[in-house]
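One protein chain omitted, others in place.
On to chain A.
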Amino acid sequence: MYLFSTWGKKESSRLQMALRSLATRKTLTLGLNSRRLIQSRALQTFSLPDLPYDYGALEPAISGEIMQLHHQKHHQTYITNYNKALEQLHEAIQKGDSSTVVKLQSAIKFNGGGHINHSIFWQNLSPIREGGGEPPKGSLGWVIDTNFGSLEALIQKINAEGAALQGSGWVWLGLDKELKKLVIETTANQDPLVTKGPHLVPLLGIDVWEHAYYLQYKNVRPDYLKNIWKVINWKYASEVYEKESA
């Protein structure tokens, strides 16, 4: 959840401010509207975060065409549907409509998960001239060598897991905060890493849904997995690791 507040887009934080001032105004008027007050204060809408690089900047590892579709269509759709589901959830809670509340859970998990996962993914990638592909230094580099033997061994393992995943999903390098070690995990569909363990923090996720690579690599997912490491942003993964293992 911390992701949304740290990356809250300009619009998102402006919206929040606007809602807060509206709420303040309403308290001054009428206590009877307290229900609507709660409603307007609680409901946050999400918006598409900008990519920190151009669509074409990750070529030839990932084509500009894929990046644009992936960001502007797929991720945007998750956000749109997530917002819609949250709004419906909000109404259902207010009305005490439990059956709708429960019915909405899968849409929230799917679309909310899609938003969470892709927001991380854009940070996991970086153009080569900005350090994409450079191996991790510092404590993350060291703990990878300790846990897996070498960076190459880690990559091989992640790629094997990613290639073997049936259907749609993600392959992750995560930190188990409780056990204090690195783990490789896969999740199905848009399930976030935390669904595999409440103490798991994602450092690096690779999208293995077909939409992430099909236009360029077609059915050869292993080639996509081999090439994506040229643009993996280890700096971000290191930052998260250092922060979460402090």
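Just so we're on the same page, a residue touches a chain if its C-beta (ideal position, glycine included) is under 8 Å from a C-beta of that chain, and two chains touch if they have at least 3 such contacts; residues count from 1.
Note that contacts and distances are computed from a predicted model.
Colleague: Which listed name, "superoxide dismutase", "Carbonic anhydrase", "Proteasome subunit alpha type" or "Septin", is the one UniProt assigns to the chain that has been left out?
Modeller: Its record in UniProt gives the absent chain the protein name "superoxide dismutase".
Colleague: From the list A:S168, A:T195, A:N227 or A:S245, pick the residue that touches the absent chain.
Modeller: A:S168
Colleague: Even though one chain is hidden, which residues of chain A still touch it in the full complex?
Modeller: Contacting residues on chain A, toward the hidden partner: 69, 73-74, 77, 106, 110, 166-169, 188-190, 209-211, 214-215, 218-219.
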